[in-house]
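The complex is shown incomplete by one protein chain, all other protein chains being positioned as in the whole.
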Amino acid sequence: MDIVFLSAAVFLALVMALTLYRAIAGPTVLDRMIGVNAIGSKTTAMLVLIGLIYHKVDMFVDIAIAYACLNFIAVLAASRYFQKKKGLYDEPQEE
Amino acid sequence: MLDILVTLLLILGLVFFLGGSIGILRYPDFYSRLHPAGKLDSLGLLLTMSAMALYTVGQWNLGAVLAAVKIMLIVVFVFITSPTATHAIVDAGVRAGMRPWTRSKEGSEHDLAA
Partner (left out) sequence: MNDSSQMETTCASSPPGSVKEPVKSRRFGLAFWLTFAISMATWMVLSGLFDVFHLTLGVIGCAIVADLNARAMWPDVKLGHTLRQWRRFVAYVPWLLWQVWLANLHLLRLTFHPRMMQLINPRIVSFKSRIHNQMGMFILANSITLTPGTVTVFASVMGRFTVHAIDDASARALPGEMEDRVAKIFED
């Protein structure tokens, strides 16, 4: 079973790398936020997978719970912050 | 037997995760990108997490069962918070006055500011 979880974790990392493109190149700040949020929710699954690979699920599950909470709070705080900013439109292509 | 079920659920969940990522890359504008981001990820998380909880509970001791309950607790938490987070992002976009992309460039029938 270890090989299954290992390959699943590798595949999940590749999927996260795909999402990273949107977080880096998204035309607006909110697109980047979508990318980061998607990476965060995949990280929760990734943490439990790592726990299964190292046979320490009971430890990594706690980290996953904390990460899920943090991801939610981070998205809420970031979207409330950018609501009051003018940075939401297409960013000017300087430098 | 349990291993086959766990593997199938895991693969199914990973397919949904892949769909979410491809959707985030392919859809034309910010509003439609939220559809795969908020929901395909939730279902993918549900499927992968239930696969892992099933595998964990297969070992049958108290610690394993508690870990499985915690994994399902994460799923419940994500199913409550993920729509809320999606709504927060949409709200930020609406207040900034972003227009949704429509196919027939004539704008949407209802004004967003209403």
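We just call them A and B in the order they show up, numbering each chain from 1.
Just so we're on the same page, a residue touches a chain if its C-beta (ideal position, glycine included) is under 8 Å from a C-beta of that chain, and two chains touch if they have at least 3 such contacts.
The structure displayed is predicted, hence computed values, not measured ones.
Considering the complete assembly, subunit B touches the hidden chain via residues 15-16, 19, 22-23, 26-29, 31-32, 34-36, 38-40, 42-43, 62-63, 66, 69-70, 73, 79-80, 82-84, 86-87, 90-91, 94, 100-103, 108-110, 112, 114.
FYI, only the chains that are shown with their structure count from here on.
One inter-chain figure worth recording: subunit A and subunit B are separated by 12 Å, centre to centre, where each centre is the mean of the chain's CA atoms. Residues of subunit A touching subunit B in their complex: 1, 4-5, 8, 11-12, 15-16, 18-19, 21-22, 28, 30-31, 33-35, 37-38, 41-42, 44-45, 48-49, 52, 57-58, 61-62, 64-65, 68-69, 71-72, 75-76, 79-80, 82-83, 88-89. Contact residues on subunit B toward subunit A in their complex (touch as defined above): 3, 6-7, 10-11, 13-14, 17-18, 20-22, 24-25, 30, 33-34, 37, 41-42, 44-45, 48-49, 52, 55-56, 63-64, 66-67, 70-71, 73-74, 77-78, 81-82, 84-85, 88-89, 91-93, 95-96, 98.
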